[in-house]
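Every protein chain of the complex appears in place save one, which is left out.
Letters are used for the chains, namely A and B, taken in the order the chains are written, and counting of residues starts over at 1 for each.
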Amino acid sequence: MNKNKVKEKNKKIKNINLEYIMSVNVLKNFIEVLSTKYKTYAPVNKEKRVVWAQIKNFNEISRDYIDGIQTTILPPKYFFFPPNEKLLFLNSNNVDYKKNEQIHEPFILFGVHPCDIHGLLLMDKIFLENYVDDFYKEKRDNAIIIGMDTMPNEWNFSKSAGTDIIDSGFDIFLIPLKENKFYIKIATKKGLSLIKNINGLFPLNKNDKKLLTEFYTEKNKRYKRNVDMHDLPKLLDRTYESKIWDEIGKQCVACTRCSIVCPTCYCFNIKEDYYLNLIEGERVRTWDSCLRQNFALVAGGHNFRSSLKARIRHRYYHKERIFSYIYGKSACVGCGRCSRDCKANIKPDEVFNKLRQLEIKS
Amino acid sequence: MKNSLYLPVKTKILKTKKLTELEKYFQLDLSNFKKFDHKPGQFVQVAIPGVGEAPISIASDKNKKNTLDLVVRNVGSLTNLMHKLEDGEYLGLRGPFGNGFPMEEMKNSNLLIVAGGIGLVPLRSVIQFYLNNKKNYRSLTIFYGAKTDKELLFTDEYETWKTKGINLNITIDRESPTWKGNVGLITTLFNKIDFDYLGSKILICGPPVMYKFVLLELIKKAVPAKNIYLSLERQMKCGVGKCAHCAIGSYHVCIDGPVFTYEFLKDKVEAL
Partner (left out) sequence: MPENKKVKVAFFDFASCEGCQLQVLNLENEFLNLLEHIEIVNFREAISEKSDDYLIAFVEGSITKPSDIPRIKKIRENAKILVALGACATHGCVNSMKNMFKINDVKKATYGDDDKLFDSEEAKPFETFEQAMPLDAVVKVDYYIRGCPINNKEFLMVVKALLKGKMPEITDSAVCLECQAKGNICLYDKGEICLGLISRGGCDAWCPSNGFVCEGCRGFIDKPNIERMKEIIIEKGLSLEYAEKRLQLFNSWELTKNKITLIDDKEKK
């Protein structure tokens, strides 16, 4: 068998495609069973917002999230690329580093949105291609992803980003339908093993298919934000000197929140510190942001992006161009988190629209 | 011990030498590496436990003794502590990283090296490569500029370079009683020296300000952009395309560079 055939065969084994319908009660039971076997994380309410937390039963899951009113504060990248991660232990006397061996066990991420799954697949490209980031991979390999579609929230523009639909990157995928039903799709062997002992899965009948169509019709109708994202890198190239960047530069306060909440912002800082004996210590990586003043400072004091205009512009160029050229995709998956959290009101869909309009005008 | 992308290899310093007030030379023993296959123009991440890492260019070509040369300018935290290290002490090392100069692509051409200050360091690996593979290249000419004659690097190698046929041209910014050669910025050499600019491959490395002026000279002489190779500097944290600190336009300087052709960089925003 040649290489391609092997690949195809593997793909076939991996890509199961089973579709069922179940009642919400079956799903409740399913989650209870799962959460006794695996640590299961899902979106839950915290005050008026939604955060990822470990759950034991279905009722803990945020209703707002399922109804598509809002999404989690932090994106799922948090589980694979935590905000603070101890990478190495060090000994300055022996000039020695050791890997911080973490203990991993399989865990479930429940309810990941299609746009966030797209986000994870893009993160995989950064962390798993070329050089493999072992810290990311170890956690990623242990994750069981149960995706879930919902209505778009007021900031989401994933339809424009082409990330409203997903056909890989999950083990199981759910869609909440009317009549207290859930559509369930099993996509991997792992997913199959999870539903093995679940009773109450039925093949889709005519009515179910109708409900499914209704879900999508309703979803498409609900998108309030639409933007033409084709050709984005080229549009950005053409508008690099546009005065819109001056305006946005004046608007931004460099708080960095947009990068932190973004499912595909991946940059990090690395720092080392000693313990009190001044011999041993550790190397830690933390989330970073190109909006930070000295992000691009080099020895000799030259800062490649000292103005706010240059930094906020870089955020857009980095997101749209680096992935587009290397991987043929925009890194903005349209999740809307940065729009939601930018107190200065900078929203990517509006920025793209402005740039496009400016071009049409001139 | 488990391996990791971020784990430096303990590396012995065989030899050190102070080259100038600010620059120190290190010869490292690579025998702790299972494999270390480097190309001219690549770099390593040097680590001092507790302090961190810095990208440093490889200043030598492959050799039988399995050693590696670095030259480090004392500008900050890590580089200052590196200057305190002596023969027989140890460093952490990861690499080699980056693309390096495409020596294969440049075969059968005249080579022109344009180096400003510490920019000569990565290009010394090209010089050594040239000397080891002379038959594959037509000639090598060097334009090298430094602030003063006291800041010139690798001075004890100039004679060897010249006797082996390298056309070495040095200029310093300001006159000095101890200097008899060219005076003036590196760009002045382009008018002084008659050279087949059009038919050559040109390799540039120096401080950020130098690129603009050297490129202007080359554009004046109508050198095709694809024949100009530049090595860029950016803040780097990981060296392996993950941390995004080095990103310009659509690329990570650490893995897609640090060497780019001018043709490639021309329309890349913010590159130069």
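In this text, contacts are C-beta pairs under 8 Å (C-beta built on N, C-alpha and C of every residue); 3 or more make two chains touch, one makes a residue touch a chain.
Since the model is a prediction, treat every value here as computed from it, not as a measurement.
Peer 1: Can you list the shown chains that the absent chain is in touch with?
Peer 2: Within the full complex, the chain not displayed touches A, B.
Peer 1: In the full complex, which of A:Y20, A:F127, A:W155 or A:W287 touches the chain missing from this view?
Peer 2: The missing chain is touched by A:W287.
Peer 1: In the full complex, which of A:V51, A:L128 or A:M151 touches the chain missing from this view?
Peer 2: Here the residue in touch with the unshown chain is A:V51.
Peer 1: Which listed residue, B:N63, B:S77, B:T155 or B:N191, touches the chain dropped from view?
Peer 2: If we include the chain that is not displayed, B:S77 is the one touching it.
Peer 1: Which parts of subunit A are in contact with the chain that was left out?
Peer 2: 46-49, 51-52, 73-74, 78, 83-84, 92, 250-257, 260-261, 271, 273-274, 276-278, 286-289, 292-294, 308, 341, 343-345
Peer 1: Which residues does subunit B use to touch the chain missing from this display?
Peer 2: For subunit B, the residues touching the absent chain are 50-51, 76-78, 80-81, 84.
The rule is simple: only the chains that are shown with their structure count from here on.
Peer 1: If you look only at subunit B, which of its residues touch subunit A in the complex?
Peer 2: Listed in rising order, the residues are 1-8, 10, 47-53, 73, 75-76, 79, 89-92, 207-208, 233-235, 237-238, 240-245, 247-252, 255, 267, 269-270.
Peer 1: Name, in rising order, each residue of subunit A that touches subunit B in their complex.
Peer 2: 87-88, 90-92, 94-99, 101, 126-127, 130-135, 233, 237, 240, 266-274, 281, 283, 285, 288, 290, 295-300, 302, 304-305, 310, 314, 317-318, 321-322, 324-326
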